[in-house]
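In this view, the complex is presented without one of its protein chains, the others remaining in place.
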Amino acid sequence: MDMTSRLVQLNAAYARAIDTEKFEDWPKLFADPCLYKVTTADNVAKGLESGIMYADSRGMLEDRVSALRKANIYERQRYRHIVGLPVVTGEAGGVATTETPFLIVRIMRDGAMAVFATGCYHDRVVADSSGALSFAERVVVCDGGRFDTLVAIPF
Amino acid sequence: MDMTSRLVQLNAAYARAIDTEKFEDWPKLFADPCLYKVTTADNVAKGLESGIMYADSRGMLEDRVSALRKANIYERQRYRHIVGLPVVTGEAGGVATTETPFLIVRIMRDGAMAVFATGCYHDRVVADSSGALSFAERVVVCDGGRFDTLVAIPF
Partner (left out) sequence: MDMTSRLVQLNAAYARAIDTEKFEDWPKLFADPCLYKVTTADNVAKGLESGIMYADSRGMLEDRVSALRKANIYERQRYRHIVGLPVVTGEAGGVATTETPFLIVRIMRDGAMAVFATGCYHDRVVADSSGALSFAERVVVCDGGRFDTLVAIPF
């Protein structure tokens, strides 16, 4: 299977874990250690390091999921990720550097829908010995910047 | 061609048949007999069988298209399907089980646009002797639940 198809599958699995609320599947898509960060295009342009979410190990991602399960915040709304087409911008030493645009729609319990976020995933993707891909790094760069202080759901 | 690419093509052909109003091409993408159902995530979670649309043969799908042509309801607006990346969740006995997220934008005659529906296609896909894929089953699970009583356009 070519790289584009494999990236399509990795990204599709990522969106599915979140949108079906199988959050426990989400950390498994990362290498360990890893980098997961949610930030905005404005922060990136200004060179600001601060982000909306940050984790550098699978354990931290799992902690996030546990917190999410306890808070039950996700039950108030549903999310739908529409992941665009991946671009491979580089490949070296078994690491592929890729960028993949996304759109997230939020669906409230009353059925109201709105574009919640758009942006681009900036990834470093690695393959394990079986060829399965995972994220060594996923930096989620959101186009907009109006988010709740507590964003519970992974982007 | 690998399975991901073939699923991309099947889904792209599906969206194109609807968005270009070539509705007669739509039933041809299904096996016969088949299952086509439109429902909501809430209904699925509650175990409710009732859906917004239902058909179990290509003939029923063709009847739906005939009704649509007579009603001319589709002329008042236009739809645009943005189909996301397919996930293959299983393959056995020549049947692939897949999930593919979607977003539908409705464009009114005055140019106003709004997110009409989001959701996920839950499919069972089969290949004929030439290798061409078709839907043995397409269950359209919408995230939201505010639809007109008479939804004339296929999802």
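The first chain written gets the first letter, and so on, giving A and B; residue counts start at 1 in each chain.
Definition applied: a contact is a pair of C-beta atoms (placed from the backbone, for glycine too) under 8 Å apart; a residue touches a chain by one contact, two chains touch by 3 or more.
No experiment lies behind these values; they were computed from the predicted model shown.
Novice: Given the contact definition stated above, which residue among B:Val8, B:Ala136 or B:Ile153 touches the chain not shown here?
Specialist: The one listed residue touching the chain not shown is B:Val8.
Novice: Which of A:Gly51, A:Gly84 or A:Gly111 sits in contact with the chain that's absent?
Specialist: Touches the omitted chain: A:Gly84.
Novice: Among the options A:Pro33, A:Gly59 or A:Gly144, which residue touches the chain absent from this view?
Specialist: Checking the options A:Pro33, A:Gly59 or A:Gly144, the one contacting the hidden chain is A:Gly144.
Novice: Mind listing the chain B residues that contact the chain we can't see here?
Specialist: On the chain B side, contact with the omitted chain comes from 1-2, 5, 8-9, 11-13, 15-16, 19-20, 78, 80-83, 103, 105, 107, 110-115.
Novice: In the complete complex, which positions of chain A touch the hidden chain?
Specialist: These residues touch the chain not displayed: 2, 4-5, 8, 41, 82, 84-88, 99, 101-103, 115, 117-120, 143-146.
By our rule, only the chains that are shown with their structure count from here on.
Novice: I'd like the Å distance between the centres of chain A and chain B, where a centre is the mean of that chain's Cα atoms.
Specialist: The separation of the two C-alpha centroids amounts to 27 Å.
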